[in-house]
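Just one protein chain is left out here, and the rest sit where they should.
Letters are used for the chains, namely A, B and C, taken in the order the chains are written, and counting of residues starts over at 1 for each.
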Amino acid sequence: MTPDLAPDLNCARLTKRFGDTLAVDDVSFDVPPGSFFSILGPSGCGKTTIMRMIAGFLDPSSGDIRIKGRSMAGVPPNKRPVNMVFQHLALFPMMNIADNIGYGLRRQGLGKAEIARKVDAALERIGLPGIGARKVDELSGGQKQRVAIARCMVLEPDVLLLDEPLGALDLKLREHMKVELKALQAAFDTTFVYITHDQSEALVMSDQIAVMNNGVFEQVGSARDLYYRPDTAFVAGFVGDANRWQGRITAVNGEAMQIETDSGLTLRGARHGRSLNVGDRAEVFVRPEAIRIAGTPEDLQHFDNRITGTVTSLLFNGAASRILVRDTAGEEIEVTLPQSGEYAALSRGDAVHIGWSGDQGNCFPAGAA
Amino acid sequence: MTPDLAPDLNCARLTKRFGDTLAVDDVSFDVPPGSFFSILGPSGCGKTTIMRMIAGFLDPSSGDIRIKGRSMAGVPPNKRPVNMVFQHLALFPMMNIADNIGYGLRRQGLGKAEIARKVDAALERIGLPGIGARKVDELSGGQKQRVAIARCMVLEPDVLLLDEPLGALDLKLREHMKVELKALQAAFDTTFVYITHDQSEALVMSDQIAVMNNGVFEQVGSARDLYYRPDTAFVAGFVGDANRWQGRITAVNGEAMQIETDSGLTLRGARHGRSLNVGDRAEVFVRPEAIRIAGTPEDLQHFDNRITGTVTSLLFNGAASRILVRDTAGEEIEVTLPQSGEYAALSRGDAVHIGWSGDQGNCFPAGAA
Amino acid sequence: MRAEAKLGFILLLTPLLLWLTLLIFIPHVDMFLVSLRERVGVGKHDTSLANYRTFLTEPLYLWTFLRTAVMSVVATAITLIIAFPVSYYIAKIAKGRLQSALFLLCLIPFYVSELVRTFGWMILLRETGLVSNLLLWAGLADQPVEMLYNDAAIMVGLVYTSMLFMVVPLVTTLESLDDSVIEAGYDLGGTGFSVLREIVIPHAAPGIVSGCIVVFMLSLGNYLTPTMLGGKDSLWFTELIYSQFIVRFNWELGAAFGFMLLFLSSLIVWGMLKITGQTLEKTMG
Partner (left out) sequence: MRAEAKLGFILLLTPLLLWLTLLIFIPHVDMFLVSLRERVGVGKHDTSLANYRTFLTEPLYLWTFLRTAVMSVVATAITLIIAFPVSYYIAKIAKGRLQSALFLLCLIPFYVSELVRTFGWMILLRETGLVSNLLLWAGLADQPVEMLYNDAAIMVGLVYTSMLFMVVPLVTTLESLDDSVIEAGYDLGGTGFSVLREIVIPHAAPGIVSGCIVVFMLSLGNYLTPTMLGGKDSLWFTELIYSQFIVRFNWELGAAFGFMLLFLSSLIVWGMLKITGQTLEKTMG
């Protein structure tokens, strides 16, 4: 991952038009060798289009895709050194597991004995030795998942593309597969390009994440960058949960600023280098876990945002429990309860004091998302 | 919700057999008026069968269902004072929104003017006034959801059944609809019976949750009861995340006990009233957020379980970030990072000290789940 | 799509287009041209509408067409009434093997040659056949009964032959109706009848319409069944066409008859679509 390594995948000014609509708009990025790169965005943002262009199922309207430095223009899907794990896995139902995994090797013209050896090695590696003779529909969801990955990995592709492969799994298994996928990527030591609309999948697994919206990359960075230092209002709203206010800036002092929200609150926030001036309309995002609860206003003296309100709802969810607090302006603010179990005894209608530091209030020009 | 109120819904020794398989096995429960009752369980546990028996689409093999005290035996679905929101909503695609909502009222033989008035009132209540003339497929997922609820609520049922209605929505919307559903239930003040396999839906919305497995209720209680005081190993494993060890009990001292795990660790746990004796095989569950991290072993002096290990993986997910720690026995332990952002700078391979209080280690007889 | 793929598609489409133009349009255009020729002598022809005039001025021809059309409409209605519950059962109630088996049953008429099947019925229904003997034996008749050569026999033959063409589109549309939509209909207070009228039939409408069109046209154009099972009074319009071509060798008049059949039946189908408020596009859904 040092910068002097040539990127495994390089997309330069990639653009795709469908008729009048611009699905992918001048997107450029590099994926370093051996890294886990995710493209995160809502459905219809163009992430699937990018993936299909890399795989070769779509031709870019303009721009170039290079894999290990070689341009892919005009190279058909079956000649590209990339393979893809499809959303619904697309295992071949008419073949058994061994034939599924061996399909690509047979296409390469390998001998029977060598194919059998490689297939066995791949099954060993995904922790499912000896299931080669089974049928596809005899496997569980998680097993199919692993077979789909093995079917690509036996071909030793330069880049493995994964198109929301966890979407079809049920909840508990999905949590488990997140960890497992990351481990498989480390074991195979191959570049993974992963697309998803689920921010927690992207955050947990990726080395680098590109947040995509309306055909453009809003921000590319590590999970921590996106979460703590979003570049745009869209990223702040899409990655993780956030309370959100709109208002007008009344004072700017270096990075710190004061905003009068439309509902009438006065909040302090930070612009983190963005161009915002007094009188501009702005949006403030505050994460629920950045807000502290206290029994008395004195406990919150060190915060420059302090609000008194009443609890309207308790959203118990174990370690991720939250409360909704109605502030004096009538809006509801989501606040994460401390994991320690403090304040777990709060109930509907209780008065609480909440506060957060102005530095935690990310400000963006309004209307940007 | 005071106990002297007659329950809105009462199921007594409900049993359903399909051929040789026992889908629902002698289940009894009461749902008090105006409460939000959830049945939580993995797919195939029998929760859908219970719901279909309440709605009248299936007849119980034995046992009785009473709604507001009236037995439903032999009452067909169209005569029961319950309505159902289906998993895929089942809006009538051949009708517009107003006709969808008015369908049940027309069946009751109400006059046109009154139907129109009630439909408008219902649309108003779900926050979508004036969309009556639209077609079903012109609505977004969340709007359809609300229309499906309104279609039932205009009939003022005694009990509203909801069959995983959030399953078809995308992630962000699902989070939002959890809060909204709870608010709708409060607004309509009707008894909701909700079935789901998603523990966070059940935990966030419900007054009471029944955890179901293999046709029986494992535990009925509030979200907090299930999370902090699970009655069975199944509940401990299904509700929320947990680290899990199997081993043999080496000492019992009142509620506290000591366990030698199969991997060779010595852990302390608590039996919370369950019958466990020295020499029994047992399972211990510890929640990831119950485990504390420290830089030096001294900081963990007050915990009776202390382990030193190395970080094998960082699972960044904003406020719910975790690390995996490999202990001396080679097992991986999931530990939630503090929300404060402390220890956020940990990286793979770092040595860490972790510890938790023995009271947080829930012990169950092994093989119970 | 890359260029070579496009070429592939064009190659794929070629047989279809050939088939379309060669086998559908040209014969009909040519037939129309022939029908416009009036025989004025041996091997000599003029272009005129004389053949169509003959059709319109001879009451027997018009009457036969009308009879054929009415009988076909009745056959279509009977087929629909029988096929609807059968299709509903196949699509919504039968599961697994039973569903496959029932569907296979609807294919059976195509397994046995129409000709052989019709002869089978003739053997069964004739004066000395099994049914007649059964009735005699049971004392329900005091002399052999002839059940062939009447309109009822034609009707049975037409309905039987048409069943598959009604069942397939009905099963297809009914299968696309989500079970939970029907359950929601009951759950919200609907009775069996109101669910059928307000939910099932509106949803199945495209299938009903396309099934009816095909069955109507098949019945109208059937030749073997009405000829063999029908009596002397049961003249079918196709028999008129056949006799012009084969018996009288008057191909010009036969062509005119053929064209009138196509034209008038299209008119009827169009009228029906208008009346029921359906369009062909909706039907293809």
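Annotations
As a convention for this text, contacts are C-beta pairs under 8 Å (C-beta built on N, C-alpha and C of every residue); 3 or more make two chains touch, one makes a residue touch a chain.
Because the structure is a prediction, the values reported are computed rather than measured.
The omitted chain makes contact with just one of the residues C:V40, C:L66, C:L115 or C:I201: C:L115. Among C:V34, C:A153 or C:A204, only C:V34 touches the chain that is left out of the view. Of the residues in chain A, those that touch the hidden partner chain are 55-57, 76-79, 83-84, 86-88, 90-95, 103-104, 107-108, 151-152, 155.
Within the complete assembly, residues 8-9, 11-13, 15-16, 19-20, 23-24, 26-28, 30-31, 33-34, 82, 85-86, 88-89, 93, 97, 100-105, 107-108, 110-117, 119-124, 129-130, 156, 160, 163, 165, 168, 192, 213-214, 217-218, 220-224, 238, 241-242, 245, 251, 254-255, 258, 261-262, 280-281, 284-285 of chain C touch the chain that is not shown.
One rule holds for everything that comes next: only the chains that are shown with their structure count from here on.
Centroid analysis (C-alpha atoms only) places C farthest from chain A.
With touch defined as above, chain B holds no residue shared between interfaces to two or more other chains.
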